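Removed from the display is one protein chain of the complex; every other protein chain stays in position.
Naming follows writing order (A, B and C), and every chain is counted from residue 1.
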Amino acid sequence: MPDLESFARDIRSWLEDNVPASMRTPMKSEKDICWGGRDFVFQSEDQKAWLDKAAAKGWTVPDWPKEYGGGGLGPEETKILRAEMKRMGVRTPLTSFGISMLGPALLKFGTEEQKQRFLPPIARGEIRWCQGYSEPGAGSDLAGLATRAEDKGDHYLVNGQKVWTSYADQADWIFCLVRTSKESKHGGISFLLFDMASEGVSTRPIKLISGLSPFCETFFDDVKVPKDQLVHKENEGWTVAKYLLGHEREMISGMGLGGGAGSSLMSEAIPDADPILAADLARFDVDALAFQAMSEAFIDKLKAGEAHPAEPSMMKYAGTELNKRRHELVMQGGGSDALEWESERSKGGAKPRDWLRTKGNSIEGGTSEIQLGIIAKHILQLPGA
Amino acid sequence: MPDLESFARDIRSWLEDNVPASMRTPMKSEKDICWGGRDFVFQSEDQKAWLDKAAAKGWTVPDWPKEYGGGGLGPEETKILRAEMKRMGVRTPLTSFGISMLGPALLKFGTEEQKQRFLPPIARGEIRWCQGYSEPGAGSDLAGLATRAEDKGDHYLVNGQKVWTSYADQADWIFCLVRTSKESKHGGISFLLFDMASEGVSTRPIKLISGLSPFCETFFDDVKVPKDQLVHKENEGWTVAKYLLGHEREMISGMGLGGGAGSSLMSEAIPDADPILAADLARFDVDALAFQAMSEAFIDKLKAGEAHPAEPSMMKYAGTELNKRRHELVMQGGGSDALEWESERSKGGAKPRDWLRTKGNSIEGGTSEIQLGIIAKHILQLPGA
Amino acid sequence: MLKLNDDQLMLQDTVRPFMADEGKIETQLRHWRDIGCKDGFGHGLWKQFADLGLTGILIPEEDGGSGLGQVEANVVLEEVGRNLTPSPFLTTAVATVRALEGTEHAKRWFPTILSGETVAALAVDEGAHHAPAQTALEATRSGNGFTLSGNKQFVVHGASADLILVAARTAGRAGETEGITLFALEKGAKGLGIENVALADASKAARLTFDHVAVDADAVVGEVDGGWAPLARALAAGSAGAASELTGVAAGAFGMTNDYLKERKQFGRPIGSFQALQHRAAHLWGEIEIARAATLKAAQLIDEGSSRADLFVSVAKAKAGSVSRLAVQEAIQMHGGIGMTDEHDIGFYMKRQAVVDELFGSPNYHALKVAGR
Partner (left out) sequence: MLKLNDDQLMLQDTVRPFMADEGKIETQLRHWRDIGCKDGFGHGLWKQFADLGLTGILIPEEDGGSGLGQVEANVVLEEVGRNLTPSPFLTTAVATVRALEGTEHAKRWFPTILSGETVAALAVDEGAHHAPAQTALEATRSGNGFTLSGNKQFVVHGASADLILVAARTAGRAGETEGITLFALEKGAKGLGIENVALADASKAARLTFDHVAVDADAVVGEVDGGWAPLARALAAGSAGAASELTGVAAGAFGMTNDYLKERKQFGRPIGSFQALQHRAAHLWGEIEIARAATLKAAQLIDEGSSRADLFVSVAKAKAGSVSRLAVQEAIQMHGGIGMTDEHDIGFYMKRQAVVDELFGSPNYHALKVAGR
């Protein structure tokens, strides 16, 4: 494929010419992630410069159409671009839920007007989005949501509460599931977009057991949402939500891979005196490497359009359980050192905080129990209780 | 307690005078167990002599009343007798389901006439009993049994089929659950006793995956059972069955203990080259010794009358799962040697046959799933589905 | 009999409501954490322990204590675990009392332990993993006494302690139990550096540096080179006690979870009606019963002075460790999102479990001892 080869060469030379040197070093912490948005504080000039250059080229979202701010690249080209960036150690110019979640939903369900209005600011990192799905009391039963949106002619009046909204306190807009009808559980849900600066919206960070607060509670008190900010049809928001849930699950199962679940622990120091831990690590390595192969196979299946729609559930389940196990082993290997919570030596308790954070992996994005139920029903076709 | 001490002395001297030397050696195989019964072939003169002497003293069933062939001993005395026999390496003179199962049921639910008729022959090892509970298709749902007993005035006419009847092909009589009414599932069951030599009874051994056949299928074709062989009231046999199931579960959980689940594997040879197996064995030993303590605590609780009626379910579950794990480890430790099925070197494949046999531990006497359900319902008081 | 006797049950009846009322998470653990307390526990509560006679539970009657045993100490510790009550009970009233009993130091320290004035700590670990025989901190003879040089870590309550028992090497080499000497060090010793480290569960454990710390000869607990004897008593009592605390942690987390299973509704029914959760809960309940039995066995054997005590102490610590780990993991998972929040108490169980799991040796450490390695 000579075209793709010359494409790769072009990419390389463009990247070499345009990516600031500091944007070709590994990220040191979460703070180095560029989320964009109205209030985003860039860590450096270079971070901003790299975002702007990438956005101008459409490479923050290389596979979106050019007319919506994307790079207009095909799947093979996108793959090459990502591979080259990875090879050269280039940081991702922009990370956001707008890119990973809302974008795909709008591309599939949005009107032409909505696409033109919302996608380019996402691609340029101007608007940061958050997701309003979960509600207190609903938990795994996502469709049991109660936040209501009343039809007031030209707008909806939204009242209710969301929970587990990631970074809602830093987001500009929200994509949100609301109840527009009580007649049917799944059939009465709509998918709304609105500005977090709207009157009546407030947020409160949730402190996690890790001591960090990546999530919020979000409250809606008579929030007015213009009707043209409804995505897809009224009462058919569940269709959009399901589509996005699939995406989220794939992303999380992918995270399991990239985030370490798929890599072995061979390099971890094993205390000589603990052959039991050594045995557990050996078994973990087998499972991690096997899951790495599974991830590769899954992605190839996805690409070929051969994956069963319920397979991401297995990936999500297996990946997150593996990641939890990984961190249990890291803690055991670390002994009492790994229990330190605040010291500089322990990087502010990075090990125990990360470990505690992983416990949420098998809860968020659908619990492990939910995933197993989906597999049992849709793949194994076991009968209902 | 000076009385008990002199009692112990008396026992010792009687045992020393009366137990044949060969009956004070460890049993070499299952064949050395004395089951008694009409057709029992004694392995030796000594085996018969010891049975007769013990029976004459009532020590085949030391804690049964003397009038029914027992020794009339109290709990403390019985304990001392058993301890002395164990200490001196004296073999159990008689083992049977009559002693372990039917006896306790008759003592609790039998009429005076029934006790006098059935208990002494059990105590003397003259009649060997089997248990007719399970049916094909019923499985864990024991009360879903279909074998029917029609009231024919002076007798019941029994038709149906039982399965998993232990040693039915060698038993003289059967105690059997039958359906006398279809009006209620549990309320239409009766508990009958009858002679396996009755017309219309036939048995067929079931070959297990271990290659052995300790169980039978048993068929009833117009079997006439006199009405005075009904234990407890008609349609109230489930009460007797539940009482006996509790007994069985205790026996099986005790088996887990005596049969090895509670003893550690420390003495097993571990291949040097397999530190993972060594780790598994170390963990097994912890669990086995902890379960040994649990067994001790459980028995003390039982004796004090403080055990929850559902606790034997936990013992049965934990003990049988532990025993399965034990045999998995024995197989792993044995490597390819432990795969040999028939060679003399492998004692006729004792290791793999025992291993396969343990797989039934968590099925017979109520599956592990049934036990967990009982705990969830009766101890944890979790709501029904 | 492997069950609590009437006196022990009566003690339990006293301690259980005390710990549930006075030692509860809201007013103790969470409170001290949120205000950033340097000790990680409240001296007021510690005084209440003393007033109830708990601090003297192992102190002989002739010294003013209750003269009770490990079983009774464990009755207290299971309730401590159930309520995550922060206190120096385990290090002071259990491990240290055991180390000092029968030595000259008993007279000096037992009265103030009885009164709840003294907090004591054990300085044993030198690396991230418990390995007492590996003690390398050097004690060299110097004049009438010794000079201590080296490091210790995971010294629970070390920064708050009036008394620190330090395992040091006076002879032999790391790995040998002979040649270890145990020193009773009072606070404020010159050359002793103390870093007060906050752990995941909001408790405090110090890192100590010994830079030629001078101690008198009479600081020696027991015999020179023979410190393994008092140290082993302390470690056995500490391990058995920690096993009981872990059983309590498991039981506390499980109790909270089992309640939640009945309350919380999803898909229109209590989540406790879902069979998969029922089976997991039932399995866990059994495991906790087993851990409790193993721990009681260990405590009884200690009290009997049995030669099998060490074996069962290790069985208990290993079993209670792995069972409580399962319990806190299941607790978080079954609580779902709410369990991930700091606002809910269940997360504290996971944090505390991790710390006590490591204290006096991890389940792996003890499993290896059981296997004779």
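Keep this in mind: a residue touches a chain if its C-beta (ideal position, glycine included) is under 8 Å from a C-beta of that chain, and two chains touch if they have at least 3 such contacts.
Just so you know, these numbers come straight off a predicted model, no measurement behind them.
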Looking at B:114, B:198 or B:367, which residue reaches the missing chain?
B:367
Which listed residue, B:52, B:195, B:274 or B:300, touches the chain dropped from view?
B:274
Residue of A:26, A:75, A:153 or A:384 in touch with the missing chain, whole complex considered
A:384
Touching the unshown chain, subunit C contributes residues 274-276, 278-279
Against the chain that's been left off, what residues of subunit A make contact? List them.
264, 266, 278-279, 281-283, 285-287, 289-291, 293-294, 296-298, 300-301, 304, 306, 314, 317-318, 369, 371-373, 375-377, 379-385
If the missing chain were put back, which residues of subunit B would it touch?
134, 139-141, 144, 163-164, 206-209, 211, 271, 273-277, 324, 331-332, 334-343, 349, 352, 356, 359-360, 362-364, 367-369, 372, 385
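The rule is simple: only the chains that are shown with their structure count from here on.
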Greatest centre-to-centre gap (Cα means) from subunit A is with chain B
What whole-Å value do you get for the distance between subunit A and subunit C if each is reduced to the mean of its CA atoms?
41
Intercentroid distance (Cα basis), subunit C paired with subunit B, Å
43
In whole angstrom, the CA-centroid distance of subunit A from subunit B equals 57
Touching two or more other chains in subunit B are residues 278-279, 282-283, 385
What are the residues of subunit C that contact at least two other chains?
274-275, 277, 367-368, 373
